[in-house]
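Below you'll find the structure, written out as structure tokens, and then a few comments.
FYI, not all chains are in this one, though none of them got moved.
Lettered A and B in written order, each chain numbered from 1.
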Amino acid sequence: MNTFGHLFRVTTFGESHGPAMGAVVDGCPAGVPLTRAQVQQALDRRRPGQSALTTSRNEPDQVELLSGVYEDKTLGTPIAAIVRNQDQRSQDYDALKTKERPGHADRVWRARFQHRDPRGGGRTSGRETLCRVIGGSIAEALLAREVPALRVVAWVSQVERFVAPTPAGGLTRQAVDAHASRVPDASTAAQVEARILEAKAEGDSLGGAITVRCEGLPVGLGEPVFGKLKARLADALSGIGAVTGVVWGPADLEERLRLPGTRFHAPRADGTPSEVYGGIQGGLSNGEPLEARVLFKPTSTLTDVAKAGRHDPCILPRAVPVVEAMTSMVLADLWLSFLAGPHRP
Amino acid sequence: MNTFGHLFRVTTFGESHGPAMGAVVDGCPAGVPLTRAQVQQALDRRRPGQSALTTSRNEPDQVELLSGVYEDKTLGTPIAAIVRNQDQRSQDYDALKTKERPGHADRVWRARFQHRDPRGGGRTSGRETLCRVIGGSIAEALLAREVPALRVVAWVSQVERFVAPTPAGGLTRQAVDAHASRVPDASTAAQVEARILEAKAEGDSLGGAITVRCEGLPVGLGEPVFGKLKARLADALSGIGAVTGVVWGPADLEERLRLPGTRFHAPRADGTPSEVYGGIQGGLSNGEPLEARVLFKPTSTLTDVAKAGRHDPCILPRAVPVVEAMTSMVLADLWLSFLAGPHRP
């Protein structure tokens, strides 16, 4: 099952150390402005080697559009995009052919497929997320045309014991990217960046949380029973490798669960629905900003096992565009589903 | 989108105040032992009116099997089951025709469907979950035949500020049901039950958490990219009305995220994988017990708004079988998908 979505469908393929990775996006309507540069720019945001905080692997990851786009507009046909794998160095992984890595899926993967591609984790590699970023960039092109008010922005809200304050509304991706750690608060960012460099030096790894916020959503997106907006997003976000939980609503939601309903549900002073709903009621978007906190485990590839593997001490900064991509793919899909109902703009 | 699952598919229908609720289960193989009494017993576990802790509504909820079963075995054809709505009292809701209830989906539902069934929330009612319990009971009949070692057990692990200690392995549903609160720890249960009665008297409501644990899972269940076991369960569990988060792994997972990877990933003393994985690696079951904590908001129907609505002050005890049902439906579906691969028992 390598297809995500019902109407806006993204099928991904590629082993991290095979010839290429890629995605086919089916269901994107015709006439949506889309250039190779747009997709490339999205990939560049998840690319390793952007700062001292990440793996030293250099993956230029140049995308090629094979179909579905003509003269910078979508054709309404499937959009296939591929990225050749270049810096493969499979030999780094030779030592792993017989040794299973703690925290890795090597053992369960072998149970499932009765063999394992030893070349770098095959499909379980974090490199698979570049396919999701391709899908997300095309979803965002569609949403940009059809829901222009929408803003999907994620940021690193926690790394290990360092928790950033919640930013005010109107946060931009530019403001997030201004920090190598993608923590959009200068003071916390400095602490986090120092801690990541320390962990890198120690061959250790760090987990934490990414928060994603969607502003400008139309009211009524999602399906009321199965396919609720929160269920679709939980599916999408939990499907990212290291994610170990998704919690809706404000950063202190779990503390607020210790309040009785009369206080928990109290509307805000301005009469808008309480922010505890995280922008979702009855499974559908309620027009308020949607907010979710996505918990990430520390990466399981530690330097002492695969020192030549050149992995990230903390994947969270690079996971930010992946979280945005999965979110946008869900929204694009639910948007098309919304159109098949009686809601025609 | 009222169908859940790919190979084991459950389609649900019914408004809480219409003639009937029901489910059609398609994809269940032939020859699985299944009686009406089994389905009824599952429904009885979620039925209101079982203790002083729940709503005073009396819903006998007698299920009728319309198809797919003959001489107490499944036929391999769709299994349709219905429950007539009896204690409807729509007049209780007359006052709501014009008034929107805080925390309820009334407003977003109207935006989506351009009208609203005023009779008790329509499909957004918690009563819709009885359809899920029907689906879950049939999933469990299939799993009982094909994965006999499997045990899916959920319990109330937190209500408001009261948190129960994590029970040892081998917990049974009987042990959970021994407490009206479904908190399987006598001391915490007593506190919780007193607090629920207090909230009921005050017309208030309480949230908290349910933990679900699966023991005896085969290794390799789930799909490696989209459709990871954790993603499918996150989708299933987040789709329950009041759920506001799903977190994998042990109860203290979020504290452990404040540890570096070297400590987080340390295997247990006996060499088995760390319990932080919550039984899932690489998106697939790893053979260890799977454990997830499902966060619930306090119910949003407060007595001051709909005093005649006779709602639950704390839905968690009654949500336990719903959490188990959604979990079993996911496992049955992934099990059939597993069989379509090279894994034939």
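Please note the rule applied: contacts are C-beta pairs under 8 Å (C-beta built on N, C-alpha and C of every residue); 3 or more make two chains touch, one makes a residue touch a chain.
What you see is a predicted model; the values in this text were computed from it and never measured.
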Where 2 copies are displayed, count of copies in the complete assembly: 4
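Basically, only the chains that are shown with their structure count from here on.
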Subunit A on subunit B, rotation in degrees - Cα superposition, rounded to nearest 5: 180
Geometric centre distance via CA averages, subunit B-subunit A, whole Å: 27
Touching residues (chain side subunit A, partner subunit B) in the complex: 1-4, 6, 12, 102-109, 111-114, 123-124, 128, 158, 160-161, 199, 202, 204-209, 219-220, 223-228, 230-239, 241, 243-249, 253-254, 257-262, 264-265, 267, 273-274, 276-278, 281-287, 295-300, 302, 337, 341-343
